[in-house]
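Shown next, in structure tokens, is the structure this report addresses.
A single protein chain has been omitted; all remaining protein chains appear in their positions.
Letters A, B and C name the chains as they come in the text, with residue numbers starting at 1 for each one.
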Amino acid sequence: MNWYQVNERPLEPMALYEAVRHRNVGAVVLFIGTVREMTGTKQTELLEYESYVPMAEKMLEQIAKEVDERWPGALTAIHHRIGRLDILEEAVVIATSSAHRADAYEANRYAIERIKEIVPIWKREHWTDGTKWIGDQKEQQPGRPEGVTLK
Amino acid sequence: MNWYQVNERPLEPMALYEAVRHRNVGAVVLFIGTVREMTGTKQTELLEYESYVPMAEKMLEQIAKEVDERWPGALTAIHHRIGRLDILEEAVVIATSSAHRADAYEANRYAIERIKEIVPIWKREHWTDGTKWIGDQKEQQPGRPEGVTLK
Amino acid sequence: MIKVLCFAHVAEELSVRSYTVPAPQTIASLRKGLSDRGVSGAERLMFAVNERYETDEYVVEAGDTVAVIPMVSGG
Partner (left out) sequence: MIKVLCFAHVAEELSVRSYTVPAPQTIASLRKGLSDRGVSGAERLMFAVNERYETDEYVVEAGDTVAVIPMVSGG
């Protein structure tokens, strides 16, 4: 299994779980992002994800390296789906593992926040009353990805 | 499926995942606690869990209610295994879901901390050099479970 | 009578999984009984009456089931 993957295939959370398990892991955290129907009074019909795939997969791997620097020994596997997704379908799965639970939780949370900062994936909402490409709500420095190490 | 369960059967993380999903969930967090071999230089051969089962299942349900009070709408399912567990086997699975990821992460973390405070389950470590019943390392008020509401 | 259930190190130290004592009794008196019988760390034990945590001043009545609950270590 590839640990960092962006493509149109349905996601398999247990494959990522199995990837990050080993004898000296005590805690695995899985995050699964699914397509939600209602946001306030707005009704989503489907989501459409687009990506600059080769760079996105590199960025996922970079996030895993950042995790390992911050929580030594923690393992991270991330798959993101692209294309058209219906309500209830999985868009992203992040699996983190560590000897102790605090690291596995924090590493996982870190990974999803970083995905929303640096991984070239875009979401287009198809609502009952129109469509729109969504920019992340995070405050970012104009023209520069948050926290990216530039040479 | 029972949402709150303590017995000797192997755990099935995906069953809990499926339980807490629905159309208005955007984030599911799964925590899976597995039996780890090494703790520093100590080598675990197996773990033995014992429980006061009917009360333990009630306490798991109480934790889910506490979660719903703190993160309205968040769903929680928890299975804990007891008996003898080998290295790599799953001891506990906690699934939480919510519209937004912050709630699902926080609810999940809250649930595992509460399990370690109020759920009558005890772990006996079988090391290569002996066995011991483990009391949680948390500081607790003597003779009183932390945070339990007493009438 | 009151039925008392024992678990983990308490069951091992007493070599019983349950025993009965006369009613009524406070939890404090049950705790002292365990201490007198040599149970270690009796001052840190928790108690549940009919599957609900109660504290030292609680009076356990005939027909109640008390669980002696050492520091838990699930997860």
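Everything that follows uses one rule, which is that a residue touches a chain if its C-beta (ideal position, glycine included) is under 8 Å from a C-beta of that chain, and two chains touch if they have at least 3 such contacts.
Bear in mind the structure is a predicted one, so any value in this text is a computation, not a measurement.
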item	value
For the chain not depicted, the shown chains it touches	A
Selected from A:Lys58, A:His100 or A:His126 as touching the chain missing from the view	A:Lys58
Residue ranges of chain A at the interface with the undisplayed chain	33, 49-52, 54-56, 58, 80, 91-92, 112, 115-124, 133-136, 140, 142-145, 148, 150
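FYI, only the chains that are shown with their structure count from here on.
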item	value
Innermost chain, taking as reference the mean of every protein Cα atom displayed	B
Furthest chain, CA centroid comparison against chain C	A
Averaged-CA centre spacing for the pair chain C and chain B, given as whole angstrom	24
Junction residues of chain A - those touching two or more other chains	101
Chain C: positions in contact with at least two other chains	75
